[in-house]
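One structure, as structure tokens, below. Some questions next.
All protein chains but one are shown in place.
For chain A:
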Amino acid sequence: MASNEPGVSGGGSVDGHLSRRGFFGQAAAVSAGVALVPPAAAVAAAQPVEAAANAGLVDVAFKVNGEPKKLSIDPRVTLLDALRERLGLTGTKKGCDRGQCGACTVHVENRRVLPCLTLAVSLQDKAVTTIEGIADGETLHPVQQAFIDHDGFQCGFCTSGQIMSAVAVVREGAARTDDQIREAMSGNLCRCGAYPNILDAIKQVQAGDR
């Protein structure tokens, strides 16, 4: 659905090279076009559908990683889908999409929340921070660096959520003992079981804070 929307590139090329995501996206679009209908017919058929769909759209403006964004969206769209499919910020991962795994954790107004259970239309004037927004230029955020130092991930799918949660846990400052950190991080599941290393990473950052 999203790949057919105007104005959504999906991050096709990076510095003139085709990215993996861009390649798969374009390949899928081409094969779908060949298999189903000639491109011209597809465009013609899309017009009335688009006009009808626009009827229920709602305008919303909020900031993502400091940049103002304006969207005209169906109220059903979650912040998670808006980030990934409309704004091209695919660092935020969709795990369960039900508020149970924490893989999609981002910050809204500097508080960690779950964008899979947040309607994007409800974010008028709010500030959202994603994994793409925490590094300082080429310098990684201390939590990002600590995850690398301690091997805080294996497959990596939960990692951006783990890091966004950990950044908030360090900032909140309430969790200090190992058990308190585990409790504070319990909303972020890791099926690879990198928990001990994630704990070590967080403790490294906290040690640097003192």
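Here is the rule we use: a contact is a pair of C-beta atoms (placed from the backbone, for glycine too) under 8 Å apart; a residue touches a chain by one contact, two chains touch by 3 or more; residues count from 1.
FYI, contacts and distances are computed from a predicted model.
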>> I notice the complex is incomplete. Of the names "Multicomponent K+:H+ antiporter subunit E", "sn-glycerol-3-phosphate transport system permease protein UgpA", "Xanthine dehydrogenase family protein subunit M" or "Thiol reductant ABC exporter subunit CydC", which is the UniProt protein name for the chain that's not shown?
In response: "Xanthine dehydrogenase family protein subunit M"
> Among A:105, A:130 or A:144, which one is in touch with the chain left out?
Replying inline: A:105
>> Just to verify: which one of A:114, A:146 or A:170 makes contact with the chain not shown?
In response: A:114
>> Need a quick check: the contact residues on chain A for the chain that isn't drawn.
In response: 56, 58, 74-76, 78, 97-99, 102, 105, 111-114, 117-119, 121-122, 124, 165, 168-169, 172, 174, 182-188
